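Dropping the structure in here first, questions after.
One protein chain omitted, others in place.
== subunit A ==
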Amino acid sequence: MSGLIKSSIARKVAMALSALFLIIFLLLHFSVNFISVFSEDVFNEASHFMGTNPLVQFLMQPILIVGVVFHFVMGFVLEAKNKAARPVKYTKYSGGENASWMSRNMLVSGAVILAFLVLHFYDFWVHEITVKYVEGDMSGLIPGTEHLRYYEEMHEKFADPIRVAFYCLGFVLLSLHLLHGFQSAFQSMGIRKFRNVIVKLGNIYAIVIPLGFIFIALFHFITK
């Protein structure tokens, strides 16, 4: 079992498992956000539930943070190891002839997604933690009113065109990351059955979900 930790295949599988976990999380995140397009009240209720439910807050949230950190750290560690495997570079390397840009630049798309996540955490997560656990306000209400604050806060954030533009850039790179990453995760785990279905499903997911996030960001920007 100790050999498993050092093994290149085990590292691949660990990356794949954390990726699939994040793919499932992203779907959940998208579903909640998408509600905001249709109903302010339902979005507020859903957000309040996610933000105050102890199971979500103290079990799922820490697992998610571990999953995110692991995926990024492992990604950078593997890239460093892979660079070391070719100490002398080619004078001419025609990578585009035999592999897609997405598959060759997972670190680039990953780094942009990381930068996006830093802003996203600052925008929402740090704010949530401050309000709930530093200031101790678990009500979820706009001070002095009976209205839940989540929709208002999101709407306010997406009034800034620079933030919206940066969010959209992050989603585009997320799409490129997923176009390779989705099917790659299954290949890493040795799953070749239903290969065509997995590739098609991955392409649909990689385009629809980031495009959906872009739509939500633009929706709130336009309706500000």
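As a working rule, contacts are C-beta pairs under 8 Å (C-beta built on N, C-alpha and C of every residue); 3 or more make two chains touch, one makes a residue touch a chain; residues count from 1.
Here is the rule we use: contacts and distances are computed from a predicted model.
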Item to complete: Could you tell me which of "Carbohydrate ABC transporter membrane protein 2, CUT1 family", "Raffinose/stachyose/melibiose transport system permease protein", "Succinate dehydrogenase" or "FAD-dependent oxidoreductase" is the UniProt name of the chain missing from the displayed complex?
Response: "Succinate dehydrogenase"
Worksheet item: Of A:Pro54, A:Pro87 or A:Gly136, which one is in contact with the hidden chain?
Response: A:Pro87
Worksheet entry | Candidates A:Ile65, A:Ala99, A:Met138 or A:Ala165 - the one touching the absent chain | A:Ala99
Worksheet entry | Residues of subunit A in contact with the chain not shown | 1, 3-4, 6-13, 78, 81-82, 84-95, 97-100, 103-104, 106, 180, 183-184, 187-192
